[in-house]
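What you see is the complex with one protein chain gone and the rest in place.
Labels run A, B and C following the written order; every chain starts at residue 1.
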Amino acid sequence: MIYYIGSLLLIAVGLYAVLVKSNLIKIIIGLNFISSGVNLLIISVGYINNGTAPIFSRLGLNPNTMVDPIPQALTLTAIVIDASELALAVAFVVLLYRHYKTLDIKKIRSLKW
Amino acid sequence: MVGGAHPILLIAVPLFFVFLIVFFSSFFKGIVKYLPIIAFGINLIVIYQLIPEVLGKGMVISTTAGFKPPLAIDIVVDRLSLILAAIGSVLGFLVAIYNVSYIDEEPQERYYALFTLLVTGIIWMVVTGDIFNLFVAFEVTSIAAFGLVGFHRDQGAVEAGFKYLVMGSIGGGMLLVGIIMLYAATGTLNMVDLAQKSVHLTFGQKFLAYSMIFIGLGIEGALFPLNAWLPDAHPAAPSSVSAILSGIMTTAAIYALYRLTNLMFDYKQIYTILLFFGLLTLIFGEVSAYFQQDIKRMLAYSTIGQTGLFFFAFALDSANGFQGSIMQIINHSVSKALLFLVTGGMILRIGSRKIEDFAGLGRKMKFSSFFLAIGAFSLMGLPPFFGFWSKLKIIFAALQNPNFFMVASVVIILLMSVVEGAYFFKLLQNMYFGKPAENLQISEAPAGILISFTILGLILIFISVYPTPIINLTHQVANDLMSKSYINIALRLGGL
Amino acid sequence: MVIDKIFFTIITPIFAFAVGLSFMMIKLKVSARIERRYGPPIIQPIYNILKLLLKEENISHGVIFSLGPVIALAGSILTVLFIPYAGIKLFTGSGDLIALMYIMVIGSLGMALGAGESANPNASIGISRALTLMLGYDLPFVIIIISVVLYYHTTNLADIVAAQAHGHWTLWSLPLSAIVGFVVAYGALGEHPFDIITAPHEVATGPMVEYGGKHLGFLVINHAFHIYIEIALFVDLFLGGATNVLWFYVKMFAVFFIMMLFDEVYPRFKIDDAVRFFWKWPTIVALISLIIVLVK
Partner (left out) sequence: MNASLELLLATPFIGGLLAFIGGKVHRWIRNLIAIIFSFATAFEIIGYYNVTIKGIVWGKLFGSDLILQTNPITWLFLFIVTSASFLIVLFSIDDMRKEEDELKLDAYYMYLLFVEGAMVGIVLAGDLITFFMFWEIMSWTSYFLIIHGGKRSMAAGYKYIIMSVIGAYAMFLAMAMLYAKAHSLVYTDVANVLLHSSPAFVIWTIVLLAIGFFVKAAVMPLHTWLPDAHSEAPSPVSPLLSGVLIKMGAYGLFVVLYGLISVKLAGSLMPSVFSTPLLLYIIQWLAALSIVLATFLAIMQEDAKRLLAYSSISQIGYVVLGIATGTSLGVAGGLFHALNHAIFKGLLFLVVGAVIYRTGTRNLSELGGLIKKMPFSFVALLLGIIALAGVPPLNGFVSKWMIYEALLQKKEVFLLIMAFVGSTGAFLYVYRLVHSIFLGQLPKKYENVKDVPILMQIPIWVLALLTIVLGIMPGLAMNVIVKGMAFFGFKPIAYNLFGFPQGTAMGALTTINISAGLAIAFVVAWILFILFPKSRKVSQYDNYAAGQVVTEDLKYNYSYGFYMSFSRVIKPILKWSIERVYNYWVEAAKIFGDYYMRRIYTGNLETYNAYIVIVITLAAAFVLLGGKIW
């Protein structure tokens, strides 16, 4: 349960950052918060207290106590995606700074209406 | 598979070509610009092979990695997916031709790689039968799109790209949350399996998951108020990319929403909410478009409006509504892509995106103007163009059970059509009869551009004057959606 | 029968002309007496016409200029044939009251065309005023026509006359309409206070400014017809026509005599005032009369 709450909190913090912070870097951090929260959520879906790894390396392991492997696979994929997004975002920030000489999102408003 | 039609090839081949592009870029750069043409050419062949089978059996499934569904990721092509995949491939192919003349900015290999990835992701989104796979395809598409929007790397492009990225990422996160909720509740990711297992869920549970998915796909699918990135991103991107973004990417996201709504969240209440979203999107899109001075921005807002229209039709939750919606999607994809391609060529020649600078182009760029007019007519829904048939269907569907709300909605739709007519006629009038700037010396668009939009325009003319096959096909699709035959056929064909 | 028709077709315009001419003659004398003058000899109008017609020196501004008076006269002759008088109804079966209303216009059209070609602004101004005035008196005119027609349930003028036999004149049954009809007929004749069209000291007789010689002579003849048409129509509509020529003449003379009195005592209306006048009191009265007919 604590994991769920934790993940939701992470997402909420991320959303807060994205919504309120005006620094580009902080927004990116906020995005990362969101993705971390989501990842945590995925993991916690498959998590079982005192579970074992879902690998039949030893005999006698109870399949019921095994952690669900699928979420872990999903998380890995999601992390890769997040990483690439993050890289792209940082690249954008660099370019933005070159054009606008600022990191304040409130001043980057050439496109509107 | 029978007949050698492998839907997985739709994704695998272009992905392979993405690697080829990156591979060749280091030592054989000249070939890079032609690789996407080959990739989507092969895709077209695959689609062509798929057509008889999909139309005959209703669905073609191919599984991956030797697992069996629901564990494995399967690629499912039913009639609806086929329509969208076909549009995607055709647009991908034509825009690939277009690129040859259009893109001269370095680094080209990145552009071509991202472009191929974008179209692949879109096709991927519409053919996947696995909900997490959908997310992956969604993110592939998004990231490629982020990159392409910022491709010009000038002030506007970077800003638009960044905004799009932030909103897209949030959307991706929300989509994933929704997917995980579904997984947590049912323990499966396969759509067919989900559809069956989710029957036991309560409405509240479903609604929570649905709202998350809706936000994720809604951001990508340009539903109001989640669409604020779109009017920035579409104009900022190169016109070739805008054509893809407007023509098929938002549509693909909407497709995913259709599919999931239809399979798992088939509640009257949800449809009612969607109805409002459709109407709001329509109103805000069309009204905003009217005030634009920048042609690409106008077209982008128009995309929002069109999205609202076909989303509204879908939310009618009736066979006629579905049919109208899909017809409108076809119309929108072809016409709007055509418009973006043509305006891309024009912008290339006159070097401005301002509508008033288009004055007198009707004389200088005859073909371009002609196809621009045809695309605009079809979007406005003037007969005898295809948009007329689809609009007719949508309005008829909306008034199937006339009550006050529906009549009011139809009045709004028609009013917005008037607004749409107002800005398109303003554009056309200016283009054909406006006074050109002093000694405006421009020639027709370059060959690649000309070829690609001519083909697209001819396709549009063809389906306009001979709409029967498409009407029949969409009728079948609508029946498929109504009867949820997706589940049944998939079960029969071993999709589960 | 056919011989009869042909005979009357020939004789009717001559009769009409004679009546109109006689009124013109009488008018000169009567107005002179009202103004305490002796006045010209009673046959002065005939002298005038003959003088004009026989003048050797005629000038013309073009074909239509010459044709104008001819068309005007042709229109008047045609109109005369449609108005039943003293039991003689020639063309009345071929065109009813409504047709008659528009046949009457042919003459004005010819006049207007001819005057137009004279390329004199005075003429143009005169026509502008004439047409405006026509629109002015047309409104009460059509209203009374409608009242009369609805009262008798026919648009055939001969039938209307027949229905008024034995003293059941429209004047008694629809007095308001009759009054308005009188005003309208008076306005149509262009006498004081509605003589702004010709207004000799302003626009030098308006439409006629360039006309002289036989052209003017034709116009004077036409004026005689015009007097006949307006008054005969009034007599037919409101005074029950007549069974013999003499009685018809007497009725017409009575109407004309009252008109002459008005002519002498009124000043001149400005054209827009004239239109306002017609659209105000005559229209209101005519409408009241119409509503009475409708309610009945």
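Note that a contact is a pair of C-beta atoms (placed from the backbone, for glycine too) under 8 Å apart; a residue touches a chain by one contact, two chains touch by 3 or more.
Since the structure is predicted, the reported quantities are computational estimates derived from the model, not experimental observations.
*Asks:* Of the chains you can see, which ones touch the chain that is left out?
*Replies:* So, taking every chain into account, the missing one touches A, B, C.
*Asks:* Just name the one of C:Ser124, C:Gln164 or C:Ser177 that touches the chain not displayed here.
*Replies:* Once the missing chain is taken into account, the touching residue is C:Ser124.
*Asks:* Of the residues B:Val22, B:Ile442, B:Ile471 or B:Leu493, which one touches the chain left out of the display?
*Replies:* Going through B:Val22, B:Ile442, B:Ile471 or B:Leu493 one by one, B:Ile471 is the residue touching the chain not shown.
*Asks:* Among B:Ile37, B:Ile103, B:Ala157 or B:Ile219, which one is in touch with the chain left out?
*Replies:* B:Ile219
*Asks:* Among B:Trp124, B:Phe340 or B:Trp389, single out the residue that touches the unshown chain.
*Replies:* Final answer for the missing-chain contact: B:Trp389.
*Asks:* For the chain that's not shown, point to the residue among C:Lys55, C:His192 or C:Arg268 touching it.
*Replies:* C:Lys55
*Asks:* Need a quick check: the contact residues on chain C for the chain that isn't drawn.
*Replies:* Counting only chain C, the missing chain is touched by 53-64, 66, 69-71, 73-75, 77-78, 81, 91, 93-99, 102-103, 105-106, 109, 112-113, 116-122, 124-125, 127-129, 131-132, 134-135, 138-139, 142-143, 146, 149-150, 153-156, 204, 209-210, 213-215, 217-218, 270-272, 275-276, 279, 290, 294.
*Asks:* Touching residues of chain B against the unshown chain: what are they?
*Replies:* On the side of chain B, residues 162-163, 166-167, 170-171, 174, 203-204, 207-208, 211-212, 214-215, 218-219, 225-226, 228-229, 231-232, 269, 284, 287-288, 290-291, 320, 363, 366, 377, 382-384, 388-389, 392-393, 395-396, 398-402, 407, 410-411, 414-415, 417-418, 421-422, 425-426, 429, 432-435, 471 touch the unshown chain.
*Asks:* Applying the definition given at the start, please give the residues of chain A touching the unseen chain.
*Replies:* Touch set of chain A with respect to the missing chain: 15, 18-20, 22, 27, 105-106, 108-113.
The criterion applied here is as follows: only the chains that are shown with their structure count from here on.
*Asks:* Line, ring, star, complete or other: which one describes how these chains touch?
*Replies:* Per interface graph, the chains form some other shape.
*Asks:* Of all the other chains, whose mean CA position lies farthest from chain C?
*Replies:* Between chain C and every other chain, the largest centroid distance is to A.
*Asks:* When the C-alpha atoms of chain A and chain B are each averaged to a single point, how far apart are the two points in Å?
*Replies:* About 28 Å, centre to centre.
*Asks:* Between chain A and chain C, what is the separation of their C-alpha centroids in Å?
*Replies:* From the centre of chain A to the centre of chain C is 100 Å.
*Asks:* Whole-Å distance, chain B centre to chain C centre, using C-alpha means?
*Replies:* 79
*Asks:* Please output the residue numbers of chain C that touch at least 2 other chains, ranges allowed.
*Replies:* none
*Asks:* Could you say which residues in chain A touch two or more other chains, in rising order?
*Replies:* Answer for chain A, listing residues that touch two or more other chains: there are none.
*Asks:* Which residues of chain A touch chain B once you look at their complex with the stated criterion?
*Replies:* Against chain B, chain A makes touches at 11, 14-15, 18, 24, 27, 31, 34-35, 37-38, 41-42, 45, 70-71, 74, 77-78, 81, 84-85, 88-89, 92-93, 95-96, 99-100, 108, 110-111, 113.
*Asks:* Residue numbers of chain B touching chain A in their complex, please.
*Replies:* Within the complex, chain B contacts chain A at residues 132, 135-136, 139, 143, 146-147, 150, 153-156, 158-163, 165-166, 169-170, 172-173, 176-177, 180, 183-184, 189, 232, 236, 288, 291.
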